[in-house]
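Got a structure here, written out as structure tokens. Questions coming.
As you look at this complex, bear in mind that one protein chain is not there, while each of the others sits in place.
Let's turn to chain A:
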Amino acid sequence: MRAYPTLAKLSRPFEASLDAVILVDEDERIVYANPAASRITGYGPHELLGRDAYGAMPPHARDALRTAIKDHKATRKEPGVPLRGTSALVRPDGEEFEIEFTAVPLALDGRSSLVVMFRDVTEMKRLAREVKALTQIASQVAFAGSLQATLDKLAENVVRATGTVAAGVCLVDEDSQELRFFGRYGLPEGPDAEARWKEAVQRGARMPNTDSVREKKTLIHFDARKKILDDPLYEPIHPLMREAGWDTVVSVPLIYRNQAIGALNVFYPRGKNPSEAEIAFLTVIADQAAVAAENARLFEEARQKAVLEERQRLARELHDSVSQALYGIALGARTARTLVDRDPAQAGEPLDYVLSLAEAALAEMRALIFELRPEALETEGLVAALTKQMESARARHGLEVTAEWCDEPDLPYEVKEAVYRIAQESLNNIVKHAQARRVDLRLSCGADEIVLEIVDDGVGFASEEAFPGHLGLRSMRERAMRLGGTLQVESAQSQGTRIRAYIPRSNGGAR
């Protein structure tokens, strides 16, 4: 190795650099390495000097870099033009890592040399992958779709970001308190895998994440695959394990409000172990998974509650209408039966009563069955639906009802539904609160908007007192507003009430 008289002066500024700087001579030997080069590569300063510059590189990276530098020198005749790129190095312990480098060919003391500056970008790359994965997971979690799809996608993103082979999310089943896989990537699935696991668990085997859920702690199971294969308790799943490409499992508990509701399991390939930074990343992901699971649960709960409320409403409707009418029919028929023997001339009145009740009950049933089939609004039309409502009010409450309908309008379903519900709610209010005798209904269909008008001659209320909550006016108004429409209420004490709903034909104005 020949001396470079100017090297000492040239290298001084590099001593404090955070990036590695090495000088390579024409024989591809390292003639200078700054302290950062030792730190980054893991080789002591004297191990680097005089060494083959490509010696610390994995073969694939070595060939690629050598070719790139040769091409660069060939195309750029003048020295000092930098070559930039990424490559890889191997530390003394065998760990491979990515670098980003800048190589500058120089003529130093009359000889052709190469200055190479580089830095370890493993961490940066990892962070970039993790940020990307988190962004994607967060957007998935916010979307209230199927939980399984969300968690499948989450598992996939975890695998992509960590370079592992598989990931899966288990959730504690609320009924059985058992852990079940809900989302997975790179794991065997289907009834066979599930049945095998179930059998193993019945024999006393434990899924690796049981402990992390119980202890609410992140646990790393080194060589888990080998341990499972060595344990006869796990025999049913041995066939799955033999094909598996992983050795170590990390289980991170899913914590929601201090409760472990499941675990995120990440499966590491042979020779790769989770770093602390990766565990931190997985913890963040597990939080996201917990939020997704909790969102899905709340969503399902709300849906079931809505279904239940709707059922209770219909049960109440049946109680208030058909079942009372049937009791009236029974009483009337019994009365008539007695009178037929005692005084047949008197039997007419109860029989008329029975007939009128039967008619009313039929109208009620029609209206209720209509409500149980939401598609009827589409197939039979809005006007038919409103007519059923009107007949039911007439038969059930003895209201004098007049109606004036336009021809069946061509409207989107949600507009028809809104108009129908507003009419229904108005009639309910009238029956419950108005003490009205007469109701006039009108539906007019203009080119731009639909107008529903309901007028009663009941007791009314002071409409300037905003919207009294119990009258259900609020929900009527909200329905109209959702479709970009408005609801007008005119009423005064003992003056009856007039309600007008204006709904645009296209809901362009909707918010």
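The rule is simple: a residue touches a chain if its C-beta (ideal position, glycine included) is under 8 Å from a C-beta of that chain, and two chains touch if they have at least 3 such contacts; residues count from 1.
Rule of thumb we're sticking to: contacts and distances are computed from a predicted model.
Hidden from the displayed complex is a chain whose UniProt protein name, among "YCII-related domain-containing protein", "Lipase", "Dipeptide ABC transporter (ATP-binding subunit)" or "Response regulator transcription factor", is "Response regulator transcription factor". Interface note for the absent chain: among A:P105, A:P253, A:P350 or A:P504, the touching residue is A:P350. Of the listed residues A:L10, A:L339, A:V383 or A:V459, the one in contact with the hidden chain in the full complex is A:L339. Touch with the chain omitted from the figure is made, among A:F222, A:Y327 or A:Y413, by A:Y327. Taking the complete complex into account, residues 319-320, 323-325, 327-332, 334-335, 338-339, 342, 349-350, 353, 357, 360, 398, 432 of chain A touch the chain not shown.
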